[in-house]
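Structure provided below as structure tokens; questions to follow.
What you see is the complex with one protein chain gone and the rest in place.
Naming follows writing order (A, B and C), and every chain is counted from residue 1.
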Amino acid sequence: MIRKATLLTASALSLMAGLASADVRIASVAELSGAGAAAGAVWHDGIKMAVEEINAAGGILGEQIDLVEYDSQTDPQNSRAMVQKAIDEEAFVLMGTVYSSSTVVNMLVAMQNGVPQITGSESPTITAKGNPYIFRTAFGAQKGLPKLGSYIKDDLGASKVAVIWANTEFGKGGHDAFENVAASNGIEIVSDIPTEQAQVDFAADVAKLKSSGAEAVFAYMTEEESARFLIEAEKQGLGLPIVGDTVIASQKVIDLAGSAANGVSSHVGLTAEAPIPAIREMAAKFEAKYGYGADHNAIKGYLGAYTVKYVTEAVGSFDRQAFADKMHGLCLDAATHPGILMDACWDDTGELSRESFLVQVVDGKQQITKTLPAN
Amino acid sequence: MTDTVLSIRNISKSFGGIHAVRDVSFDVQKGEVLGLIGPNGSGKSTLFNCVLGQLKPDTGEVRVNDQTVAGMRAAALNKLGVGRTFQQLSVFPQMSVLENIILAGQEHQGTMATRLFGPSDAGLTAEADQMIKFFRLEHLRDEMAGSLSYGQQKLVDAAMAFMAGPSLVLLDEPAGGVNLTMLANLKDRLRAYNREHGTTFVVIEHNMEFVMSLCTRIIVLAEGAIIAEGTPDEIRSNQQVIDAYLGG
Amino acid sequence: MAEFIQILISGLSAGSIYALAAVGFTLLWQASQTINFAQGEFVMLPAFFVLALTVKLGLPLPLAIILAIFLSVLLLGAVFKKLVVEPMIQHGTLPLVIATIALGLLLKEGVKEFYSPLGQPFPSLFPQDVLSVFGAAVSIPDIANFVIAMGTIIGLQLFLARTRTGRCMQATAQNPDVAQILGVDIKKMVLYTFLINGALAAIASVLITPIYLAKFSNGEVLGLVAFIAAIVGGFNQIRGALVGGLLIGVIDNLSAGYVSAEYRQAVPMLLLIFVILVRPQGLLGTSEGRAV
Partner (left out) sequence: MKRAHLILALIGIAVLILAPIGQKNYIIYVLCSWLMFSIAAMGLNLTLGYAGQVSLAQASFIGIGAYITSLLTLAGYHWVFGWLAAMGATFVIGLLLGYPALRVQHHFLAFVTLAFNTIVFLVLRNEEEITGGSFGLVGMPRPEFFGIKTMPQLNFYYFVLVLFVISAFVFWWIVHSPWGRAFKALRENPIRAESLGVDTRRITLLAFAIGSAFGGGAGAIMAPLVQFIEPGSFALIHSLKILLMVVVGGAGFFYGPMLGAAVVIILPEFLRFTEGYYLIIYAFLVIVLMVYSPSGLIGLGSKLMARFRPKQEVRKDMAKGAQL
């Protein structure tokens, strides 16, 4: 009862505070609960930190940002409803969602209403649908994976690869993109293993990998599943180089998998370990503020919020259509736009180009082995 | 048209090595009230279940209205004109008395289609009210059957058995657990129904007083075979019957 | 061959944990006709007790595990029976099923909100050394899990068969009315069943979580597997649940390895449907009577 009353008061207060300064509303539609809460909550915290910074520095075009959160519950249908609600409540720009399966649904609503949407999703399909209002904060798997293809082929010298992937919208997107990459690099996929969402037992999958004759393994799953896979692979003595994209070398996976994560190499679009002072600084501040380390989702949220600021200021007014038009073909450089952290360009589909990194996990730490140019 | 409603020919049934029923035959004529009695384990329940088609006899045949009941499901047997009551309480507790009784008649009205698209009472409200009146349940018509007393529920059970106008009604221990006043009422109503409609009854019952006063003919089973047959008075004075009951 | 042995051994190791959950499930069903839809969450939760005690309170691991088992016996056993099952048992099974579904949701959301939505590493109780058996990698935790789970179930079986209390519990499960006439304190016996279920869940939790990692949603998979194992093996037999658990562990792994990774979840389900339709009492169950 007391808790309820407190919550009620708190929300009433925040509502009043919101009304008092509701100058420009930005909606964060994220996976704050459900299976995707790990990704969505961090993304939201990244946005929150950037918004506080922006507001402290005078806001956007002199207006304070009113950040409103909407919980998609990691349910595509609900995310659609939440985007509708955010638009009803006159959000200027939408931020989210992180899970691709939600974004492909809710971006339809944003498009129908002409509201720009900055997404954290990395599935290739998102920018392939000709939606003029969707923009990424991290490039799609179809842009990231080719960088990995040449690494597997040239640096690892592997021509036979096994693929283990999560059989979800997210994993399937990565899987399909990797198939293209393998084909264009002359890499043969000798074993193709789909796994379930929330799968806990990877023994059979690793046993299959072991006898597949592959020279390297490409793994594309979400955090916990990646960690469970790595633990099982270590146990069975898989002994093959494991490569992946972003997730598998993330700090969360390293924390969960412990020593089993050592030796994993991965392409990473954004990482707190990047040899870029702005990112290191942002990550340090984030950790001090929230008590846990910033991952790629936190950085995406953070720079996404700054993107809204910079694009709006480039337009000069709060005009949704002009915002979307402006952003197509726009490049922002980190020198004049520090909040963007790294130079970034958007093409006319909303796809993003940026430098990225090749990392390896050594002694439980991400180490940058190479910086890869934007493509 | 024969007057034989139920014909039992050479029924035997054994479970494992135990012969529950041995070569039993008898006929029941229209309008008769037949009592089937016997000590525990005499095979009367087995015989009863053979008549209901629930047990398949090893040999012999049961015919109702000149049709064999072998392999017949309960619903089909009911359509053939066999109504029954149950030993345990067998009403539909969360339906009103009226609904219980309409249900008992509705499957004999029209087709599946008319039962979906036709009137919701299948045109049976008047008939059901008559039945309720006959069993003196008017004041309970709209009560939930489950909220009735035990004896009242027995009356509803009997009313349901009669609703479809059966030619043969099997009563499975109708007197069990019913208090004396209610028992007199039940007996009175069963008799009246038999008198008015000429319906044939077969009664299994432990309560001797009840059987003797209700039935017109009694068959006594012991160890799976008929040991006596006759009017209540004949049975009362039959030494074999007395031995079977007392000697165990 | 090595691959097959690997899959078989891994399946047995996982299956022994499923068996623990399934045995508890079976016990509750026998003692009180409770179909516990929160059984998976019961296995998920004790690991978080351990984490809370070690990480937040800084207790040493062995002490934390003992306390966690104690807490599980108390909360998932006694409190669950007192506050959820007891008031509802006379309403029939469906309201209780709904209540346990809600309880599962409550536990899951509670852990997520009050502990963490993220997966957590969980300390292993055993050294991580790996032995090679016919080319298959078998780790010490695999063997230990199998041995402890089997030992627990066999111990439980002995307890039920050899001790007076155990026999009273069996009598209660088989025929409560007769047991009462014989002077058995049925209420107490049913309570013991719930306490044992709490302990079994805690043991399963502590054994499985180092491999599965502690996450609020872990119960969804485990609960389903426990059902299937219990039914396939035989709802009214402890050894049924034991065999069912091992069987499902092996079949799940074999189907992932040799049938279809995409349809791996379907294979246990098809087995379940087949068993229910062809042999509803389960592979080892007896068709009549309930026996512990």
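Keep in mind that, in the parts below, a residue touches a chain if its C-beta (ideal position, glycine included) is under 8 Å from a C-beta of that chain, and two chains touch if they have at least 3 such contacts.
Quick caveat, the model's predicted, so the values are computed rather than measured.
Visitor: So which of the visible chains would the left-out chain be touching?
Guide: When the full complex is considered, the omitted chain touches A, B, C.
Visitor: Of A:55, A:84 or A:353, which residue touches the hidden chain?
Guide: Residue touching the absent chain, from the options given: A:84.
Visitor: Can you work out which residue in C:44, C:99, C:136 or C:284 touches the chain that's missing from view?
Guide: In the complete complex, the chain left out is touched by residue C:99.
Visitor: Considering the whole complex rather than only what is displayed, give the residues of chain B touching the chain that is not shown.
Guide: With respect to the unshown chain, the touching residues of chain B are 73-75, 77-79, 83-84, 86, 90-95, 99, 102-104, 106-109, 112, 115-118, 120-122, 144, 146-147, 160, 163-164.
Visitor: For review purposes, identify every residue of chain C that touches the missing chain, sorted by number.
Guide: So the residues of chain C touching the unseen chain are 35, 37, 84, 87-88, 91-99, 101-103, 105-106, 109-110, 112-113, 220, 224, 227-228, 231, 262-263, 265-266, 269-270, 272-273, 276-277, 280.
Visitor: Which chain A residues would touch the chain omitted from the figure, given the whole complex?
Guide: Output for chain A: 3-4, 7-8, 10-12, 32-33, 71, 75-77, 80-81, 84-85, 87-89, 101, 104-105, 108, 125, 167-169, 171-173.
Here, only the chains that are shown with their structure count from here on.
Visitor: Quick check of your reading of the touch definition: is the inter-chain graph here a line, ring, star, complete or other?
Guide: Per interface graph, the chains form some other shape.
Visitor: If you average the C-alpha positions per chain, which one ends up nearest the average over all of them?
Guide: Centre-most chain by C-alpha means: C.
Visitor: Per the contact rule at the top, check every chain pair and give me the one with the most C-beta pairs in contact.
Guide: A-C
Visitor: Would you mind pulling out the distance in Å between where the CA atoms of chain A average out and where those of chain C do?
Guide: Centre separation, chain A to chain C: 37 Å.
Visitor: From the mean C-alpha coordinate of chain B to that of chain C, what's the distance rounded to whole Å?
Guide: 49
Visitor: Touching two or more other chains, which residues of chain A qualify?
Guide: As it turns out, chain A has no residue touching two or more other chains.
Visitor: In the complex formed with chain C, which residues of chain A make contact?
Guide: Chain A residues touching chain C: 33, 35, 37-38, 41, 167, 193-196, 198-201, 203-205, 207-208, 210-211, 223-224, 227-228, 231-232, 235-237, 252, 255-258.
Visitor: Okay, in this complex, where on chain C does chain A touch?
Guide: Touch list, chain C to chain A: 2-3, 6-7, 10-11, 13-14, 109, 112, 117-121, 128, 130, 137, 139, 211-213, 215, 217-218, 220-222, 252-254, 256-257, 261-262, 264-265.
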